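Following: one structure in structure tokens, then a few remarks.
One chain of protein is taken out of this complex; the other chains stay put.
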Amino acid sequence: MTKVAILGGSGYTALELIKILLRHPGVEIVAVTSRQRDTPRLAELHPSLTGRIDLRCEPFDPDRLAARGVQFAFSCLPHGASMSAVPALLQRGMRAIDLSADYRLRDPNVYAQWYGESHEDLAHLAQAVYGLPELYGDDIATAQLVANPGCYPQTGILGLAPLIAERAIELRHIVIDSKSGVSGAGRTPKLTTHFPECNESVSAYQVGKHRHTPEIEQALSEVAGEAVEVLFTPHLIPMNRGIFSTIYAVPRRPLTERELLEMYRAYYARAPFVRVVEHLPATKDCSGTNFFDVTVRVVRETIVVLACEDNLIRGASGVAVQNFNRMVGHDERTALLP
Amino acid sequence: MTKVAILGGSGYTALELIKILLRHPGVEIVAVTSRQRDTPRLAELHPSLTGRIDLRCEPFDPDRLAARGVQFAFSCLPHGASMSAVPALLQRGMRAIDLSADYRLRDPNVYAQWYGESHEDLAHLAQAVYGLPELYGDDIATAQLVANPGCYPQTGILGLAPLIAERAIELRHIVIDSKSGVSGAGRTPKLTTHFPECNESVSAYQVGKHRHTPEIEQALSEVAGEAVEVLFTPHLIPMNRGIFSTIYAVPRRPLTERELLEMYRAYYARAPFVRVVEHLPATKDCSGTNFFDVTVRVVRETIVVLACEDNLIRGASGVAVQNFNRMVGHDERTALLP
Amino acid sequence: MTKVAILGGSGYTALELIKILLRHPGVEIVAVTSRQRDTPRLAELHPSLTGRIDLRCEPFDPDRLAARGVQFAFSCLPHGASMSAVPALLQRGMRAIDLSADYRLRDPNVYAQWYGESHEDLAHLAQAVYGLPELYGDDIATAQLVANPGCYPQTGILGLAPLIAERAIELRHIVIDSKSGVSGAGRTPKLTTHFPECNESVSAYQVGKHRHTPEIEQALSEVAGEAVEVLFTPHLIPMNRGIFSTIYAVPRRPLTERELLEMYRAYYARAPFVRVVEHLPATKDCSGTNFFDVTVRVVRETIVVLACEDNLIRGASGVAVQNFNRMVGHDERTALLP
Partner (left out) sequence: MTKVAILGGSGYTALELIKILLRHPGVEIVAVTSRQRDTPRLAELHPSLTGRIDLRCEPFDPDRLAARGVQFAFSCLPHGASMSAVPALLQRGMRAIDLSADYRLRDPNVYAQWYGESHEDLAHLAQAVYGLPELYGDDIATAQLVANPGCYPQTGILGLAPLIAERAIELRHIVIDSKSGVSGAGRTPKLTTHFPECNESVSAYQVGKHRHTPEIEQALSEVAGEAVEVLFTPHLIPMNRGIFSTIYAVPRRPLTERELLEMYRAYYARAPFVRVVEHLPATKDCSGTNFFDVTVRVVRETIVVLACEDNLIRGASGVAVQNFNRMVGHDERTALLP
């Protein structure tokens, strides 16, 4: 039984994480921290937890967590806040998964450029493992600190990795056109996520400027062994959950859809949460699950990858537990089959 | 051509009001005020107005408005703020329609009780006319100040007025169960109106405490000539616009559905925006219009009134223009037929 | 390990049932039948099941099911079809839960009156147990045939049972105003459930005529020991899942909210899926779960019960598994805690 603490309990990823961990046979949730002044009961913050867990949020205090035997921490804090809190836990010997972006980008200059502030924990950044189990599974198993991947990046990376590994596409002019439900924007009310502003509407946002761009390029460049450049365009869709990414790439050699599907099936043969399907996937079919659904088409001599996932489960809290399972030695699927 | 000013231009009712007034042949929008520090162009606040109107918001300055010949003001300010601004305009000879709740309740004690603050403009409160054209049409025509009715109250009042006028129902244990789209909560982001919080969910709110209760009771009591008591329960529905009210009342004498429909048709014979229908109405069929759709059923010896409207048009800005038309002498329907 | 067959695999309740049973440690799904000519794979009917279950739908053949050792059947067939299929299974010694309305109404005349056709299986109707575990839990445990309750009725019955058991309310002029997501209408496309027809709209339907009315009255009359009469009004809400019922009843004696909440807590003290809450519940907080959330208010001398559930889980497939657990001897919660 692993004693677990969750940092930053008020948001959507924390809620989903708690729900998954409540059904995990090897986990005991010992503490949930919150930066709110008062210390609300979890069921007040998240009424859906009524009768499920009887914990009160507490201020972040690494010594107190250590004293209570916490062995493992999940940080659901926003970027910036996470790298302020996580080091104290690692120094006390805990292992951690950080769901923020703070430890994802290996190069602190890239972090500074896209996130607008200097990285303040270079030591741990250097040892953090990028937590995409299908690509970095072995490193994850032994890591002390795992940087849980972003929701959008997973669709781009998992959607393109087989093509890049097989040197099947050009590494420039790759377009990732993504459509996301609104929970991806977090739980803090803003005008752009105010119901009447985003219901019955579609729009693109942060075109050419979204911080998930370098994360996608970092992982795909590691697969390629050379620089990969993507054009990533996120769109806001009037639904709660789900990301659908439509990816366009120019093939280096003629490939049929059959050959491409085989390529994907081979690449993901040992990945229990990647479903290579022949039909056109829809976000509703992986909603609430840790599955990543993907198919491939060839149109006008372009390869079109169609991929989707639940942005909060596969895109955040589900893959975090998948990483946890690898780190602690559970079956990768524990608590994750719906 | 009436020179018009709009106070409080950043919300949804102001936006709808501007759209209606832009197609009104007898109106020139001279000024739109805003309490925001900067003075944004209207099209920045409301991108849908791009290319439609070239005005910059300005701070509220009654002398400046008077100097520019403003004859008529619509206040879209929130309650409290409205009674601070409107008097200065009335004193300068302008006429006004206040879309807030500030001048709706004749009794300042009732105002204080439900709104939690004292009324600060008793003089104008005493002369204000409640702006429900179907009930107070003649008074509206000559008023200097009209208190535009609330969105929920109109469904309750118009839905019950024929029954009460005909002494057809008991005046207690009347239930008004209302379902509203989210734009009724205004444009200020809050957790309760954050997209992922209200999408895919229904709930009741302010049960027994909603401020529209005394407004409904005031108007219905005036129709009855004695006290009417209603139990009003608002619910939040995951849609942008529309209010649907299901009203339950106990009849004093047996009445058939045919007789009831006739009663409603007779009562609203001269009301161009009330549609007494035989089918069960749906909010989508009056969405974006100034129509109020209503039908009646008898079930288990109870009268069930089913009524709906667009909360922003009929429930606010449309009925405001209907009132304006009566006040200035236009055909009641000007600019309001979709 | 109980060998289970599911009749009628193409709809939403079958899909949810399969998902729950896939995580039930005591169940093996042996067969899923369908009335479709071809015999599609389950993952073709329901792409979300891809990689989860490898079964092909088959025509209904009771001998074949018996030969394969099926011990238990869930019928997700529509009413009418269910009472044609279920008897053959019971005669072969299987136990069954019928999710249709065919065995819910004890009086075949009431069935004929509301469903427009004669009941054709009076023998089993006489022995069927109404499957609401909180009221009929002991009878369910030993039943051969359980009539799983309707989605709306559960909110009305569970919402009112404590008040009626305690003789706290008048038994007439009870209003149940219910709001349901669209999945409650089933999976067969119709104009009323066509996306652009029900999105961004609310309406009432089948006012005074909905077939769940006699089901609610039957159970509540059994609690009361005398006839209970309810006025039930269903509304269609633009969301996939969830039912919210707002219930109005006239008290026989003055009761405070505190006393009422205590009454509910006592009545449901041993019901693990009923959550008596103090806040106003919202469907999103029990969505995807078997929980029934309820609170009580007193307004204008009327008792207002606010209750909600997931219409497909608690309202159908979840409570079916709760019944199954009681019938077979599992912990009532097996496979049902989210």
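Chains here go by letter, A, B and C, matching the order in which they are written, and residues are numbered from 1 within each.
Rule of thumb we're sticking to: contacts are C-beta pairs under 8 Å (C-beta built on N, C-alpha and C of every residue); 3 or more make two chains touch, one makes a residue touch a chain.
Treat the numbers as computed from the prediction; the structure is a model and nothing was measured.
*Asks:* Among A:67, A:122, A:227 or A:280, which residue is in contact with the omitted chain in the full complex?
*Replies:* From the options A:67, A:122, A:227 or A:280, the contact with the absent chain belongs to A:280.
*Asks:* Which one, A:102, A:121, A:134 or A:197, makes contact with the chain that was left out?
*Replies:* A:197
*Asks:* If you put the missing chain back, which residues of chain C would it touch?
*Replies:* Contacting residues on chain C, toward the hidden partner: 12, 181-183, 187, 189-191, 193-200, 238-241.
*Asks:* Give me the chain B residues in contact with the hidden chain, please.
*Replies:* Within chain B, the residues that touch the unshown chain are 19, 22-23, 47-48, 50-52, 200, 275, 277, 279, 281-282, 284-289, 291, 293, 337-338.
*Asks:* Contacts of chain A with the missing chain: which residues?
*Replies:* 172-173, 175, 177, 179, 181, 197, 199-205, 207-208, 229-231, 233, 235, 237-242, 244, 246, 248, 250, 280-285, 287, 297-300, 302, 304, 306, 308
Simple rule for what comes next: only the chains that are shown with their structure count from here on.
*Asks:* Could you tell me which chain lies farthest from chain C when each chain's centre is the average position of its Cα atoms?
*Replies:* So the chain farthest away from chain C turns out to be B.
*Asks:* Just the number, please: Cα centre separation of chain B and chain C in whole Å.
*Replies:* Averaging C-alpha atoms per chain gives centres 40 Å apart.
*Asks:* Go ahead and note the Å separation of the Cα centroids belonging to chain A and chain C.
*Replies:* So the centre of chain A lies 36 Å away from the centre of chain C.
*Asks:* Residues touching two or more other chains, restricted to chain A: which are they?
*Replies:* 200, in rising order.
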